[in-house]
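Every protein chain but one is kept in place in this view of the complex.
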Amino acid sequence: MARVKSFPRTILDAFKGRSFLSTLDFNRPELSELLDLAMQHKHGRIDPGTPLTGKAVGLVFFDPSLRTRTSMTIAIQQLGGVPVPLHVGSETWTLEFREGAVMVGESEEHIREAAPVLSSYLDAIGVRCFSRLQDYEQDKAETVLSAFERYSSVPVINLESSTQHPLQGLGDVLTIREKFGTLDQRDVVLAWVHHPRPLSMSVPNSFSLAATQYGMNLTIACPPEYGLDPEVFKQVEDSAQANGGSVRISHNLEEACKGAEVIYARSWGSLDFYGRLEQEVELRQQYRDWIVDRQLMSLASRGYLMHCLPVRRNVEVTDEVLDGPRSLVIQQSANRLHLQKTLLSLILR
Amino acid sequence: MARVKSFPRTILDAFKGRSFLSTLDFNRPELSELLDLAMQHKHGRIDPGTPLTGKAVGLVFFDPSLRTRTSMTIAIQQLGGVPVPLHVGSETWTLEFREGAVMVGESEEHIREAAPVLSSYLDAIGVRCFSRLQDYEQDKAETVLSAFERYSSVPVINLESSTQHPLQGLGDVLTIREKFGTLDQRDVVLAWVHHPRPLSMSVPNSFSLAATQYGMNLTIACPPEYGLDPEVFKQVEDSAQANGGSVRISHNLEEACKGAEVIYARSWGSLDFYGRLEQEVELRQQYRDWIVDRQLMSLASRGYLMHCLPVRRNVEVTDEVLDGPRSLVIQQSANRLHLQKTLLSLILR
Partner (left out) sequence: MARVKSFPRTILDAFKGRSFLSTLDFNRPELSELLDLAMQHKHGRIDPGTPLTGKAVGLVFFDPSLRTRTSMTIAIQQLGGVPVPLHVGSETWTLEFREGAVMVGESEEHIREAAPVLSSYLDAIGVRCFSRLQDYEQDKAETVLSAFERYSSVPVINLESSTQHPLQGLGDVLTIREKFGTLDQRDVVLAWVHHPRPLSMSVPNSFSLAATQYGMNLTIACPPEYGLDPEVFKQVEDSAQANGGSVRISHNLEEACKGAEVIYARSWGSLDFYGRLEQEVELRQQYRDWIVDRQLMSLASRGYLMHCLPVRRNVEVTDEVLDGPRSLVIQQSANRLHLQKTLLSLILR
């Protein structure tokens, strides 16, 4: 059985010692090799061994987690390393991120100390910090993730930041590849669905980028007020063009899903109403019929349902579809473990 | 030294890959062999090895834990596995358990996703979810534990549910066996004691079942309003009859304890006053003299004190008795580790 050390030299050089913040930081050959290895890992054709022996990986959570926490903990420890979960604010000190702050307020420790100190103990630092949904410019600035990256001397791994969830995006593409064999020209729909409250752009951004980086034909189906950030959409367009796929927007969910091979359901907030919770919630009430149900699935006769989870049953997707034979949602989550073990093996060899 | 793989075939077949929800799911020969092995493990006559290598066990806590969390974490890791503690609500998403729910409320993830996802990462899932003490029918339905069992594809281990605490019940019987050598016809009293507020039925239920499954003569001493659930009591009666022991109820604590070999102190709530906290607390004020003190212990001259802990000192049991030579409370807790290592070895070989 192949061992990590026998991985192709190109991918080893591409990932070793690097941070993993966005799929945009890697080119398509690198990302393709990563998926190849992850799939081989899933099928037991690669033995990753214990390349993390003597190493420790921090898992810094500013927000809740089920899949990421569990799968990262297992990945790290099964590779021989020590996982160190840290819940900021409850278990640790509250952190300050503003440069030059005169720290007379609530925050007890600045990232300029926290990150170097953690770097002195750890061989990599995973960070989860969601969008705060108050001020879009602030969320877009990725204050927390970029401060960890700036002040850490070890690789930083994005466990979902305010605008990106690259482990999810890659795990999703891995699942599509597992199901269809190839990725080029796959017809996938990112379908905005209703949800009681606005959610972050991280998953739609990361899935749109990953799908087009792998050459798929992506349709983003959403109400008019729910487009992606124009800058991100430009990146998605560029990535589609560079990799032989396409991207288009539709404001008609049924039209968009006709003939689709994958319907990726996900809700997110309207950038036009960012930080105005009441008005945003009023707006989304109009779109309660944006739900993935049997009728919608029937329009995509060869199509599969995907969702990053957690999902609001009978609001985003009906029970019938979630529990039906075309749902890939559990497989998507399961693939995260294989992807992450592979990625950690590459970064921390 | 014997290794796990040389365990008797009968017990290996009985436990391998099975959930552990209640001692009622196993017959007496199986339970007896389990205790045999746990005692041999405690005395170092069995080397369990590392049968959990490459495996991971989740520990899903909806409620606090000291003994269970600590002893399970150690058991899993010393057997070679990865323990993954998850505190629902603070560290993870809040969960929905109602079938067919339209999820517009607070709950972010349905057990129908959470359990299969966890099953894809983990080799077994331990669950602790106490009784909510509001609605007895709901508690009795074991909504949480049974949903984990229904939707998980890996064994589920009860770390205390709303009506059962089987690891405690078995650990208690192990302690009695360690002290007395044999279990048949041991005279044990389950003694209701005062406590500032009503507690769950899980420990009285599990101890009553385990004691009678192992052929002991059980007296349940409690005020008239504090009987067990009639259905559970019927199971206890059946189990006594099937295994050569007996069960009786007494409303006179002193009479019940005369000549007892074990006084198992424990408080629980009145089913008649379930969900009516103020009235229940008023009721129990009448029974403040239901406490295990030196005088009561002197009625059981050969008798030992047991308690599952945590114990309210000088309310349930006096300092003098807890710190005296007849107290087994620490030994009871210590035995949990040996029982659990044995059980995990059997389930997850």
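We call the chains A and B, going by the order they appear; numbering starts again at 1 in every chain.
FYI, a residue touches a chain if its C-beta (ideal position, glycine included) is under 8 Å from a C-beta of that chain, and two chains touch if they have at least 3 such contacts.
This one's a predicted model, so the numbers in the text were calculated from it and none came from an experiment.
Engineer: Using the document's definition of touch, tell me which of A:D13, A:D47, A:E113 or A:D184 contacts the absent chain.
Structural biologist: Touches the omitted chain: A:E113.
Engineer: Looking at A:P8, A:P29, A:G54 or A:G324, which makes contact with the chain not pictured?
Structural biologist: A:G54
Engineer: Over the whole complex, note the residues of chain A touching the chain we left out.
Structural biologist: These residues of chain A touch the chain that is not shown: 54, 56, 58, 82, 84, 86, 90-93, 96, 100-105, 108-110, 112-114, 116-118, 120-122.
Engineer: Considering the whole complex rather than only what is displayed, give the residues of chain B touching the chain that is not shown.
Structural biologist: Within chain B, the residues that touch the unshown chain are 61, 64-67, 69-71, 73-74, 77-78, 87, 90, 196, 309-315, 319, 322-323, 329-330, 333-334, 337.
Simple rule for what comes next: only the chains that are shown with their structure count from here on.
Engineer: When the C-alpha atoms of chain A and chain B are each averaged to a single point, how far apart are the two points in Å?
Structural biologist: Once rounded, the distance between the two centres reads 40 Å.
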